[in-house]
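Shown here: the complex without one of its protein chains, the others still in place.
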Amino acid sequence: MHQSPASRTQQSRFQSSSAALEEDFVFEDDDPSQSATLPPTPSSYPSPLPEAALHSAKLAALHARLGLPKKLPLQTMARTLVDPSADPNTRFNNASLSQLGGSIMSLHVAEFLLCKYPRLPMAILFAAAGAYSGARTLTIIAQEWGVDTAAYPGSEVDPGLLQFSKIAPGTTIEDSMGLSLRRRKRLAFYKSSLEKKGTSHNEAFGDVLPKPGKEVDPKPTEDAYSNFVKAVVGGVYIHAGRDAARKFVREHILSRHLDITQLFEFKEPVRELAVLCKREEFEYPVARILSETGRRSRSPVFVVGIYSGTEKLGEGAAPSLAEARIRASVAALKAWYLYSPGNNVRVPSDMEDTNAKPWEPVHIDIGEIIH
Amino acid sequence: MTVRALQKVTVSQNGVGAFILQCHKLSFHYCDWAGSSRGMKYASFPLCGQSIAKRFSSFLRNTLSKFAVANPQIEMEVSPRPRRHPVIIGHYIGGRQKAICVRNLQKEQILQKAELLRDASGEKLKRVTKPVKSINESVRGVWSPYHGGGITV
Amino acid sequence: MRRITIPGRSIDLLRARATGQTPSPYLCSVCKHHATSFSTTRIRAARNSKVPLTEKIRRRIWGTDRPPGLEDPYGGKSVFENTRGRAEVEEPEEREGRLEAAKPTPDLSTYEPASTWDGLEKVGGYEGWWEENWDPYHQFDGFLPKEVVKDSDEITAALRRAVVEVFALQWAGLPLRDISAAAPGDDLTLEVQISPSAAGAALEFSQEASLEDIVQSLTPAVEDETTVKGNQTESEEDVAADRSTIDPLHPSSEVDETAAKENPTESEEDVAADRSTVDPLSQMTYDELVASWDPAWLQISLENPEVKFAVMKRTMQLTGLRIPDAAIMPAKTVKALLAHLIKPPKPRKLVEALEQKEELMNLPNVSIYAKRITPIDKHKRVGRWKVIEKELMERGLPVTGHEKEDHAQWR
């Protein structure tokens, strides 16, 4: 499937003279009866030609809607919308751009999370990064940008549509991933190793980009969408530079809302808090009843606070003392893990500004609690 | 490691950071023959008071280019729809559509309708009773009967 | 008036008509039916049709058919009287009567009704009509050439030629009304420099195109031919007038004219051929030609109505464009006239109008379609149509739903 560049250019020269008229979508007066008289030829290219990008109103509108810099040409924009599963030629698909963009995006997301919440445990950090730049989120982002998918990729398709070969209805996702046995094994190993650590599998970490020209198998919509968003970031980086890419990631990805307090699920919060207090040399945490009502009734409420010395670390209200204590411990642990130096904390990439202030070291935590 | 993570996705706050206009496409349909498309094609013919050039002005001829320049993020599609009244259809990011029939309207009125479609969110119209709706936690937290009262002692 | 339909009377009338009035006893069934559906008032009115209402009233008043006094009590002929008088002249019955009177009464003694139509005279039909009217020999050739010039540069060149020729005639002291007398030949005015002056325009002739040459080209080559042509037009007008009121008595009156008209037709064809060979002589394209001229010639005044009329007439003859009065009146200079001539026609469709708008067409987010966007177009845009087409053809189904011969080959 891998074409040599020479053959492609030769074909494209041929194509531009003969078939450019057919593809002229600006004044389409395609009489259905007329078009039906021609026997249908399978489109000679798997994806639209770069010239077609200049005539697509959809693509131009998308470019403007995202507020992309003028330096990013429409041709590159069209290329970000071509998935490797639609066009295996790496010169015309978004594989390279999406790899680059994915790295830039995960860099900014990681530094944002690490600087804003320096004490996050590894599992939560991964989950938060996944929440910001995971495939599901990127799919939602791309859909909120108004990007639709083409039904079938081809050269006659509007370049403003996301093109990838879709999975036929009825196939299960696992079968259709089209992964080689070796790769599947590697993924399984990675998954299991992550789960041992208490993390679920996250694509942003550890997924290796497929080799170009090999991935023509259908793929899930989520993958295609996330590749597209990453490729846009990569395209902005290449054409408009580092600052523009950082601005784009901040505006479109980091500006989204995530309630990070909802990511935690503890197993033994009381013991973990005790270990924490011991490690940090605080007094042993003691659960104290702040207030209570209806102790012997059907629906009592206990408000329990966890105290280390004279200072309250957390509090929780529950219908039983044990549950209230757990809630208070969870609150205290979350308060520990979610320490933040401030909302407008500086990140290392801020130093790339021309007249940036000297760097002040951010807080670095010694690590999560192990017991 | 006693803490487990739950999988979540971030939620869009359109306008915080980037703003994505919800109307992504406007299609303008007209009929070359019928008189109700006159405002779409030509302005109506007032008896006096306007120069000839102005009389024959139209929305699609004159106003559309300015409107499209002012709203580059909207894909504008102009196509005839013979034997039908002129109509503007707005396509929105949620996948919904809104159509407004502009038969017998002047070009200024048509522009108003186009702007209305541009500014719409695509959602069904509904009564807004709360002045503020937010996904952010309130500054004072969720009221609880077991807290805060102790200060009076 | 009430209508009375009494069968007996109608039959009587029919008899009376058949024997007395109508010379021919044969009446087709249609005519009979016409005759039966009459009213007494009509018949009476037809009889007394020459007696006006006022006259009838007068007769009634006086109780005699010859009432004394003036017809019109107010004296003289009234307006109504005049109009009535005119109408009476063209009273069809009267004319019919005249015609009948002119015709000899057929001898019915040897009459024998035919049983077949062989040998009967054919009446009506279009036999020979097409040859008479639509033959290439009899094609009407108007003043304007059939092929209308569309290229704006060519129109500009024609206008300049007309201006130069008109002023050349004026210089030569010849009457300007003869400007179109000669059929247009080669353009000799290309080398002539023309510029506005107080007297109208100043001409500078070159070696190749002197004033004499131009004037010579404008005067008709053969003096006789023009006179013949002048006569011809008159006779043609007569013929046209005759045609309008069809005269069955002189069906072959125009044979001579058509025969005489052959020559000018040929000459005009030659002229057209000549005009088309203008370009190779000049060896320049029209846009180069127009660009090479000093634009000052556009400022030549057309205030003189005689000049204006001549220029306009010659331009129309050269280009075939019709110039409406509304454009002639305000045109004070050649430029104004040219502006009207090279103005593109008003677009008939909105798309054509929008295509002329550069700023709209160059907008990247605007797409303009000349035809309705069909569901097939929508399928094509998302790439689904090729799959649908393939599947339909595999099953031997029509692709677009319209059965056509072309689809048969795919079955």
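When the chains are written out, they are named A, B and C in that same order, and each has its own residue count from 1.
The rule is simple: a contact is a pair of C-beta atoms (placed from the backbone, for glycine too) under 8 Å apart; a residue touches a chain by one contact, two chains touch by 3 or more.
In the analysis below, contacts and distances are computed from a predicted model.
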{"item": "Among \"60S ribosomal protein L20\", \"DNA replication complex GINS protein SLD5\", \"V-ATPase proteolipid subunit C-like domain-containing protein\" or \"N(6)-L-threonylcarbamoyladenine synthase\", UniProt-listed name of the chain not shown", "value": "\"60S ribosomal protein L20\""}
{"item": "Visible contact partners (per top-of-document touch definition) of the missing chain", "value": "A, B"}
{"item": "Absent-chain contact - pick from A:L290, A:V347 or A:I369", "value": "A:L290"}
{"item": "Of B:H85, B:K113 or B:H147, the one touching the omitted chain in the full complex", "value": "B:H147"}
{"item": "Hidden partner interface residues of subunit B, rising order", "value": "6, 137, 139-153"}
{"item": "Subunit A residues touching the omitted chain (full complex)", "value": "261-262, 264-267, 269, 282, 286-292, 304-305, 307-319, 321, 323, 325-327, 330-332, 334-336, 338-341, 363"}
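Please note the rule applied: only the chains that are shown with their structure count from here on.
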{"item": "Innermost chain, where centres are averages of C-alpha coordinates", "value": "B"}
{"item": "Pair sharing more residue contacts (C-beta pairs) when A-C is set against B-C", "value": "A-C"}
{"item": "Taking each chain's C-alpha mean as its centre, the one farthest from subunit C", "value": "A"}
{"item": "Chain centre separation (subunit A, subunit C; CA means) in Å", "value": "76"}
{"item": "In subunit A, residues with contacts to at least two other chains", "value": "57, 60-61, 64"}
{"item": "Multi-chain contact sites of subunit C, meaning residues that touch two or more partners", "value": "351, 364-371, 373"}
{"item": "Touching residues (chain side subunit B, partner subunit A) in the complex", "value": "1-14, 16-18, 20-21, 24-25, 72-77, 93, 135-137, 144, 146-147, 150"}
{"item": "Subunit C - residues contacting subunit A, complex", "value": "351, 364-371, 373-374, 376-377, 379-387, 389-390, 393, 399-400, 402, 404, 406-407, 410"}
{"item": "Touch list for subunit A against partner subunit C, complex", "value": "25-33, 35-37, 39-40, 42-43, 54-55, 57, 60-61, 64, 74, 148, 150-154, 156-158, 161, 163"}
